[in-house]
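One structure is given here, and the rest of the page talks about it.
With one protein chain removed, the remaining protein chains of the complex are shown where they sit.
Up next, chain A:
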Amino acid sequence: MFHLSQMDQIFLKSLADVVRTSRTTSQYDKLTFTTQTIADIKNEIQSRQESVRYQALLKLFFLAMEGNNIRWAEFQIINLMGSGDFQLKLGAQLAAHLVIDTQSQGLIMVTNVFQKEFKNGHVECSATLSCLGTIANKDLSDSLLPHVLKLTTNTKPLIRKKAIAVLSKIFTINPLNIPGNLEMVIQQLQKETNISVLACGISLFCSVMKVAPKLYPLFLSIVYDQISKQKSNWLLIKLVRISNKLISLEPRFQGKLIEHYTRLLNQTNSKSLQYELIYSIMKYFKNHSQLYESAGDILKQFLNHQDPNLRCLGLECLTHISSSAGLMEFQEQILESFKKSDYFSKLQILQLFKDFTNQQNFQTVIEFFIKYSDLESNHKIIESLIFIIMKDKFINVDDPEKLLLMYIPVIAQKIDTIDNAIRFKELLFELLTRVPGLKVYSDQLCNQILQTYAIQSDSLQGPTLNIVQRHTQLKYSLNHREIIFKSLIMIVGESVKLLKLEALTNIIKFLEQLNILNCYESSLSDIDSLLFKIYIQIIKTDPSNDLIPQIEQLIKNIYIKLHNISIVKISFFYESLILNKTKDQLDQLYNLYAEDLPPINLEAQKLIKPPEGLDITQSFQIDIEEIEKIKNSNNDQLEQKPIIQQLQQIESNQTEQEDQNTLIQKQEENEEELKPLNSKIDPIPKKVFTINRDEELPPGINQNDINKSKEEE
């Protein structure tokens, strides 16, 4: 320690000097300035003069706030906390949280310092308690607990409330301190009249319930007592919050609170207390209709409020409504609120509708969100819409035809991200697989969506999904439009047998547009397989159709493009088909695809040239008996297949009839409810589409679909 002369003290920099210099120093000189200042502080903090030490402490505090490390000063600061000068002590206690943490070695020294301070006047004691509340760790809490408990009985409310606040931290750090001590505190609080002290006590109960919830019976009487007589909004908010926790542990407590909640709800104008009450009522008091209705009225005010904070909080309360019928009551206000809300509130509303949309409000919800999607939230809205449609295997969808032809094209137009394009693809595949008969509309669907794709030639704009094809190692990039394009092409390909000639003609005309082949190069192989299927279908029905040369030309163009841009080799058969066009080959190929391929088909072997040197009559397997077994089991299966198919058809007809009957019954029941919500739906549906929700279906054409379409034809 050294003593500075009066002359030296003149040249000492005060806190204000350091602050001014720091603000005016450039970034390049900052390091020099900081190093110099720290060196000065290290000297000054050891001075005998308290004013000098105080200024050094404040300058150190300032440097710490600027982002400099001052942990080297831990010992000095702890030393100053035990100083005789109150100014120094206070400064050190305020700065303590910057150097001392729960792992600090210096905390051992702090115990004695604090024990001494607790015996001083109320101002010093209060400052010490504040410091303890910030830096307490397990050892410090255990050693200072008896002193803090003693302070809870102090005559000054300032000391009592701080002591209780520190106690809640001590009990949280080490719950073993609770037994024996908590009962004493509760007894004191029962006689307490000061609102601040009571509020700190309620916070203490909340902290104890986090670590030891089974102690809740100790708090019931005091909480009930306070909630029935208190008028301070701040304390009431804390009481309502702890009541929520008590109700979840002791449901009978709920009955006691109805009267008080009703009174508070009717009397208070404080928005924060109203919010707390509504939150509690929505969550726990659903069975009490009068109280629930009053809360619902105030909730509607929140949802319609100009303040976005209150609207957001209103939506937060709605997440606790467990039924969609409950949400329907607030539907109008929520949808109005959506128009004015910011991005985060819109996400909240979308989440609500994800959970609570049902068949009754499905159409309203879909139409609303399609209309009010904006640039910022569009991708989230589309994601939510797809989720709502697909939820629980299309449980909300009662008219799949309308969904496919009216809503899905609009959703497809609005998709602008790859994730949503992939989700859209999954939606289409699921819908067309689960609803037998919808595939006949695949050409209409494609026309509606793909017409805009032909006009806009921006195939690779936006983020892309990079794919490497497994068998060819060909790399290509897809954006969201191409993903949808590919999926639609595949769907049309799968539905070719169900489509009429006119529809196929339109598809060929669409693909003939040069833009398509140029813009969607990554989908050429999909277009190629679609054309091939259409080619087979047309040749079978009308071999002299004018379309055939157009299709051949298209296939040739694609072949040239593929041959130029990649190492893909078209199969020998495919080449000979285009060049030779023999009817027999086509018939046999058609038969090949008409039924399931057996694992060993000797007829197919004839059409494919075996490589030179390979004897197909010789088995490549060691065990010839195994091959014979497979052959025989397949023959059995082939014989039994028609019988099994017949039985399956009979079963499916029966279940269809039953479904139709239940559907008609449901429609009659829901007609009146649907009227105000949806005047657009025809009262008498023209065609009933049933959604198969029983099991996971394999992708591709369902055998039943083909059989039915054959019967229809």
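Here is the rule we go by: contacts are C-beta pairs under 8 Å (C-beta built on N, C-alpha and C of every residue); 3 or more make two chains touch, one makes a residue touch a chain; residues count from 1.
The rule is simple: contacts and distances are computed from a predicted model.
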Ask   = What is the protein name, per UniProt, of the chain that does not appear here: "AP complex subunit sigma", "V-type proton ATPase subunit a", "N-acyl-aromatic-L-amino acid amidohydrolase" or "Myotubularin-related protein 12"?
value = "AP complex subunit sigma"
Identified contact with the non-displayed chain, of A:K161, A:H260 or A:K533 = A:K161
Request  = Using the definition of touch stated at the top, determine which of A:E117, A:E276 or A:E430 touches the missing chain.
outcome  = A:E276
Ask   = Where the complex has a chain not shown, which of A:T32, A:T134 or A:Q648 is the residue touching it?
value = A:T134
Chain not shown: contacting residue from A:G91, A:P400 or A:P436 = A:G91
Query = Can you name the residues of chain A that touch the chain not displayed here?
reply = 15-16, 19, 58, 61-62, 65, 67, 69, 86-87, 90-91, 94, 97, 101-102, 123-124, 126-127, 129-130, 133-134, 136, 158, 161-162, 165-166, 168-169, 196, 199-200, 203, 207, 234, 237, 241, 271-272, 275-276, 308-309, 312-313, 342-345
